[in-house]
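Data first, discussion second: the structure below is written as structure tokens.
Missing here is one protein chain; the remaining ones are kept as they sit in the complex.
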Amino acid sequence: MRYEAPDSLEGAVALLAAANGDARVLAGGTDLLVQMRADVLEPELIVDIKRIPETRAVTEEKGGWRIGAAVTGAELKEHPRLKKVWPGVVEAANLIGSTQVQGRATLGGNLCNGSPAADSVPALIAAGALATLAGPRGKRDLPVEDVMLGPRKLALQKGEMVASFLLPARPARSSDAYLRFIPRTEMDIAVVGAGVSLTLDGGGVITAARVSLGAVAARVLLVSEAAQAIIGSRLDKPAQDRLEAAARAVCRPIDDKRGTIEFRIDVAAVLARRTALIALDRARTN
Amino acid sequence: MGETNGHSQANGQHYVGTRQIRPDGADKVTGRARFGADYNLAGQLIGRVLRSPHPHARIVSIDTSKAEALPGVKAVITRQDFADQPSEFIPAGEMMMNYKDVVRNVMAREKALYEGHAVAAVAATSTAIARRALKLIDVKYEVLPHVIDVVEAMRPDAPLLHDDLFTVGVEPKPEKPSNIAKRVEIKQGDVAAGFKKADLIIEREFKTAPVHQGYIEPHAALATVSEDGSTELWTTTQGHFIVRAHCARLLGLDIGKVRVTATEIGGGFGGKTVVYLEPLAIALSKKAKRPVKMVMSREEVFKASGPTSGATVRVKMGATKDGKFVAAFAELKYQAGAFQGSPVQPGTMCAYAPYDIENVHVIGYDVVSNRPKVAAYRAPGAPISEYAVESVVDEIAKKLGLDPIELRMMNAAHEGTKAAYGPKFGPIGLEETLNSIKKTEHWNTPLRKWQGRGVASGFWFNIGGETSVSLTVNEDGTISLMAGTPDIGGLRASLASVAADELGVSYDKVRPIIGDTGSLGFNFLTGGSRSAFSGSMAIVEAAKQIKAELCARACKLWEAKPDQVEWKDGAVRPLGALAEKVKPMTIADFAKVSGKTGGPIGGVGRINAQGAGPSFGTHLVDLEVDPETGRTTILRYTVAQDAGRALHPAYVEGQFQGGAVQGIGWALNEEYVYGTDGKLQNAGFLDYRMPVASDVPMIDAILVEVGNPKHPYGVRGVGETPIVPPLGAIANAMENATGIRFTELPMSPPKVLKALKEKGLNKV
Partner (left out) sequence: MAKHHIEATVNGDAVEFLCETEDTLLDVLRDTLQLTGSKEGCASGDCGACSVTLDGRLVCSCLVLGCEVAGRKIETIEGLAKGETLHPLQKQFLEHAALQCGICTPGFLVAGKALLEKTLDPTETEVRYWLAGNLCRCTGYDKIVSAVMDTAAAMRKG
């Protein structure tokens, strides 16, 4: 098993493109190492991207924020301004695992692990984030909701890797939130995850919204019907009911050791509502 | 009690009952302490086990040739390397072991009986080579239908695990084998007549899932076998003398030639009282002629070491309208895993033990199924049966409009009560624990909507058993104390306090260690809440010998008669007129002149400790349910338990708190999840959900001390009782919060939400 730690995106892309067998990107390793130890994966090549500056930086760009794919959840939390603008994204990244895991886990890894239960992905999708991919044919941007196609299936081509994420500029009176359901208080994989981002007008009416649900389908969903359900409202009870119905309707979950189908659908509705209310409350004070 | 046992230092200070720093403390907080996997020997090989992927299969053939040919592989073992054992029950200490089952659990013979069952093992020069070698072993299986659930396994047409298992305890004796190994029964009075007297009868059926002890340290063993057959073994175990007995038997060795050291142990809770890796490591080392080290992965711990039973329990109780229990019946069906031996017998005995009931009848079934062989888990069998009983007691209270503590007080077992399982209780502390709970601020704090409060009591017998300790006075007056029961929770601190008080020396002058099997007489394992109880008793014996010896030496030195001297407050003291002629002599004084006055000073305590007193506990819990998701938060928790006499209050409190939190996990989230393929789906700490720090509040611990008159200090074992009440207390609190009686554990969110939905209650 080879290990390489290139210091440029081009270097990493070249290694990935030239690899014969299974080549894996290493950022925080919180999924990769577990899968290797469990004999689920036996890569021939590990490409550690943490020495590449673009993957480790958090910078303002075009009024928004560019976050490197290998920035850890803990670093996001410590950033002085990011959590004020995107509290949902930051809190989602900091719900992954434990303090120790957050010291290593990254947005890039969380997305590219390809689990529909990933905590940070619904928040990124609700935020309208773009994933910037670097590959043999150069860079391209994909909305985050288009990156994960199914469990462990990504839209990345051979040699491509996620270099960074771009969170868009934020209008005034906007905010976001992320909630997940787990049976304990920490450590569990999300049984349901909900990310909501919204913008209010001066009268407190929702003018824009994005709602994303995780762990209720084969990929993390962008639920436009749920957004439509609340745009134009102040998230009063009828709007909440419409939101819940839209959330229920879109779920196609599985029965597994973490939750039943019925349970996931019920909880998706409840979480969508609770998350939207938190985002609303935050947007009012923003 | 609560004061000294009349023993103290010359300056009046005593250590028993105070919170000393544990003697092994510095090593434990610096990473210096050596646990099982921390031991290494030069030239050692790494051993790993090949395990069956099938829950039930005939092992047709095993071809190890390719593995043996892999460079770096030094030995491979299979069933052929273990002699078969006849089917007979042989005592190993106080346990009765059927070695025919033990040898098969350690290494499968005719069949693989659970996913994870050991089928072969290799020793190689590195972990990587050992893992590769396992992949080269070719095992041909004939897959058989499997059965997991206990009720399924009892059906006459269930897949049969053992064709020589005929149910014991039924008349007439069955002609056909089955999966029901045993039927046990206890009876007192006449329950049929009793139920006729009842104004209220409640009958309920309960179901629990298998749960694992969850120790953080996986099993580990390091063995080295010499050319003359003498064997040294380091293993993380609760009973190294038992390990020695098992290994000697399984490998045909003389007991005296096997020397076992118990390493520091990272949790056991009963799960490390049996052997898994040890016989394999020894067999590999013998074959490879090099030391062999073996450590289980977490997945192996879940798949191949014994959790406790899952069970189905039916309880029927009758009470008068005033609340007097007049009849109590229960039928317990416990899974044993692949080989017989579930804790259904103690489950049967404990079910109604907290109550004084004239008419009791409990039946229990021990049933095998295709799961890892069950191992003891803290008060084995009792949490399950007492969960069921405490739930019904709660329902009786509610239906009769009685306070749940008052109802228990009315029926509480007390001194003189004859327990349905046989003995008459001496002084016991159940009523005191109930009263303690009643007086707490916790009990009297109002609750809000969707919050619920539950109370439950529990019992465990505790045991004594064979114990050997040695006390040696060193030349400088310090004391070397060697005990033989591995310290799983702070035992050395308690024993050092006892030795210090007995001999009148300062606590820091006592150095306790856990000796290996070559250094002490037989010690039964650390379990049954016996190590502080028995160890302290044995120290008292050893100290008696030292004190008698020193009095004799004083007589020689002072030319006095025995009635002119006495041991008191840490010294041999001259009495009467003699006191004007000579001064008292302490241990340190005698140590200085030991060579000249008869030689080394020491004592041994070799006892079969009797008189263990039961420990009763009552738990109180407040919780809150989120009606929209079914999620439960534990808000507040109080434990009151009778310790008899707490040798070290902090470590006694620690037992209360640790057991309570294990109970919280068992009640709310822990369970083995099997697929229809008979394979375990959650063999890791991610999906086997034990409580984390943010899941629980502070656990308030109330130390009740109703002294055990049969122990020199009044000690009762405390380690196991704490896990008995939580299941019932939490189920009762859930009922209080939701109005729904949950009869199936764990009360995980999907189950709770479903039940709330069915009643239309899933709204805030």
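In this document, chain identifiers A and B correspond to the written order of the chains, with residue numbering beginning at 1 in each.
The rule is simple: contacts are C-beta pairs under 8 Å (C-beta built on N, C-alpha and C of every residue); 3 or more make two chains touch, one makes a residue touch a chain.
The structure presented is a predicted model; accordingly, all values stated were derived computationally and were not measured.
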- request: Just name the one of B:Leu70, B:Leu447, B:Ala650 or B:Leu761 that touches the chain not displayed here.
  value: B:Ala650
- line: Contact with the hidden chain, among B:Tyr99, B:Tyr215, B:Phe590 or B:Phe742, goes to B:Tyr215
Field: Selected from B:Phe82, B:Phe206 or B:Phe269 as touching the chain missing from the view
entry: B:Phe269
Statement: Out of A:Ser8, A:Thr59 or A:Ser98, the sole contact with the unshown chain comes from A:Ser98
Statement: Where subunit B meets the chain that is not shown, the residues are 19, 21-22, 24-26, 28-35, 37-38, 40, 128, 213-218, 264-269, 295, 297-298, 488-490, 648, 650-651, 653-655, 657-662, 684-686, 690-696, 698-699
- prompt: At which residues does subunit A meet the chain that is not included here?
  reply: 1-3, 5, 26, 28-30, 33-34, 36-38, 46, 48, 50, 72, 74, 97-101, 103-104, 185-187
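Here is the rule we use: only the chains that are shown with their structure count from here on.
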- prompt: Taking the complex as given, what residues does subunit B use to touch subunit A?
  reply: 299, 628-631, 633, 668-669, 673, 681-682, 686-687, 689, 691-692, 694-695, 748-750, 753-754, 757, 762
Task: Sort out for me which residues of subunit A touch subunit B in the complex.
output: 38, 181, 183-189, 191, 256-260, 262-263, 266-267, 270
